[in-house]
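Only a single protein chain was left out; the remaining protein chains are all shown in position.
Chain naming follows the written order as A and B, and within any one chain the residues start at number 1.
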Amino acid sequence: MLLTLWAATVVVFVVLELLPGDPASVILGTGARADTLAALRAQLGLDRPPLERYLVWVGGLLRGEFGASYTYGVPVAQLIAERSVVSLPLALLAIVLSTAIAIPVGVFAASRRGRFSDTAVMGVTQLGVAVPNFWFAMLLILLFAVWLGWVPAGGFAGWEAGWWPALRSLLLPAIALALPQAAILARLTRSAVLEALNEDYIRTARAKGLNRREAVWGHALPNALIPVVTIMGLQFSFLVAGTIIIENVFYLPGIGRLTFQAIAQRDLTVVRDLVVVIAALVIIVNFVVDLLYLWLDPRLRHGR
Amino acid sequence: MSLLSIEGLGVDIPNADGVTRILDGIDLSLEPGEWQGIVGESGCGKSMTALAVMGLLPERAVTGGRIVFAGRDLAGLDEAAMCRVRGAEIGMIFQEPMTALNPVHSIGRQIAEGLRRTRGLGRAAAEARTRQAMQRVGLDPARFSPDLYPHQLSGGQRQRVMIAMVLARRPRLLIADEPTTALDVTVQAEILKLVAEIADETGMALLLITHDLGVVAAIAETVHVMYAGRIVETGPTDAVFAHLAHPYVRGLFEALPKEVVEPGARGAALTAIPGRVPDPSERSPACAFADRCAFADARCRSERPQLRALHGAEHRAACFYPRPAPGR
Partner (left out) sequence: MVARYWALWLGGGLSLLLFLAGLVSLLWTPYPIGVIDVANRLAGPSAEHWLGTDPFGRDIVSLLLKGAANSILVAVVAVGIGIGIGVPLGASASAVGGWLDELVMRLSDFAFAFPALLTAVMITAIWGPGAVNAIIAIGIFNIPVFARLTRGAALSLWQRDFVAAARLAGKGGVRITTGHILPNLAPLVIVQATIQFALAILAEAGLSYLGLGAQPPDPSWGKMLNEAQTFMFLAPELAIYPGLCIVLSVLGLNLLGDGLRDLLDPKLRRARA
């Protein structure tokens, strides 16, 4: 895991190094004088060799010093903290929603294989997989904000306004994030459960007197969760990607929007650190998923 | 009253081209505590018979005939009632111990599963029974904890766990579908002995399904030989194996390597039965064995032989020309 983290920093640095153009001119504008540009470059440390800059940066990261954003003029760490307050609850909400919907639906469809309810589920999820999440978001806005007026069409009320108003502004975004993911997850759960149902131990369970429901939920599902959890780990990176878009759709002041704005404004410091933080998050989540395997699959615990 | 009575059991499975008849008129009767064997090659339908009794056939299978267990017609039971019969009154162990256990549950959990609900046992009682069962099947508690997982056990040990699962429930009938086929030869004898001992101690009736003639000869009091979805010969094991009335049964014996049957007869050629077992969709409505049989004539090919008594009502063969009893 650490190796991957380190590799991430290298990749980010290298990619940003390939940036054509001069960050100093971006900040000061094209009309700036040559000596001002040089001074700014010196101040930003841009005149030093790449390797040195890289080491200084990584050193700073490890110490928790993320440098300062030159667009906003505040420390990046502070920016990240402020925005996380929006994005983390959003992401959590989306994950909970998507899992809570997808897994039962998938199991249900598997247990009714071939019958109408299964076909219906497959049809709906087939549609769900094809829908871009930002379009779905817009449809949700149209329905719930424009037409019904139940929730705001965008923006974040802020936690200071009380937790329900804040949550309200996260509700639609979370649904928009969650449902397309849920479609994928539900299909996957269904096929994993179907595969598990084909196994011999299901027959043994039935022979013991367990009914179908018990066999599906008690025996098939725990086994099916193993491949499902793998995908959930991958889904986290899709979630991150989705957040960038969704936060833009809903004008939420979160990490995703910050990333996008920083990239658009060529705010290198912010971009570099943000990307590394996000990458770190993804890598950590994958690591957690690996740990989850150990809990789900006893065969892995004993090193076979 | 017999414990299990199968009358005219037929099983059809619909497929892309129509319907395939898997079982064609099976009759079988088992008394409490009796040990019977069903013998036949792969594809003859012996496992299907067992699954039919348990009500575990694939959903799309169509069943005809009657299966009466302890006076109740199993076909008339709804799923919930059938679940109560399974496990509690009829237990079944399967062929592949390597895959028959759930890899993510501990063995103790799998043995005790359902005990609390169906038998109304409290937690402590269920645990006690689990340990008891494990001990009885030879899984010494000092070495084998109920918290172990299946992958930590060998094939023979897993099969013992399966037996423990049945034992904990104390059913009246145990159906053992090829319980030793997938095991190493040395372990096979141990497991068979264990099954026999347990059946003996608990008074369970035993229906042993196998393709191994030796196993049947050792354990079953009555044997049914199946071919192509039908029973072709049935009767007391000793009598059937001594007489070898039906040509197929005779062929099975002659196909055994000679040293097994006659020690010292080395070098004798293996006698195979010519032809091959017909695919279920190709079975003849007349005698299913006719096209492989050296003694078949026009009647065999046009008319289906029913089971008819040879000497003594118990011993019956479905053949128009059964071999006369040896020594007569």
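Following the convention adopted for this analysis, contacts are C-beta pairs under 8 Å (C-beta built on N, C-alpha and C of every residue); 3 or more make two chains touch, one makes a residue touch a chain.
Predicted model, so just to flag it, every value in this text is computed and none were measured.
Student: Just to confirm, in the complete assembly, which displayed chains does the hidden chain contact?
Tutor: A
Student: From the listed residues A:A81, A:A241 or A:L294, report the one that touches the chain absent from this view.
Tutor: The single option touching the absent chain is A:A241.
Student: Consider the whole complex, including the chain that is not shown, and state which of A:V85, A:M138 or A:L296 touches that chain.
Tutor: In the full complex, the listed residue that touches the missing chain is A:M138.
Student: Using the definition of touch stated at the top, determine which of A:S84, A:N211 or A:N286 touches the missing chain.
Tutor: A:N286
Student: Go through chain A and note every residue touching the omitted chain.
Tutor: Contact residues on chain A toward the absent chain are 4, 7-8, 15-16, 18-20, 126-127, 129-132, 134-135, 138-139, 141-142, 146, 153, 234, 237-238, 240-242, 244-245, 248-249, 259-260, 263-264, 271, 275, 278-279, 282-283, 286.
What we mean here is this: only the chains that are shown with their structure count from here on.
Student: Using mean CA coordinates as chain centres, what's the gap between chain A and chain B in Å?
Tutor: Centre separation, chain A to chain B: 54 Å.
Student: In their shared complex, at which residues does chain B touch chain A?
Tutor: Per the touch definition, chain B meets chain A at residues 54, 56, 79-80, 83-88, 91-92, 94, 96, 99-106, 113-114, 118, 149, 151-152, 162, 165, 169.
Student: Would you pull the chain A residues touching chain B in the complex into a rising list?
Tutor: 199-201, 203-212, 219, 222-223, 296-299, 302, 304
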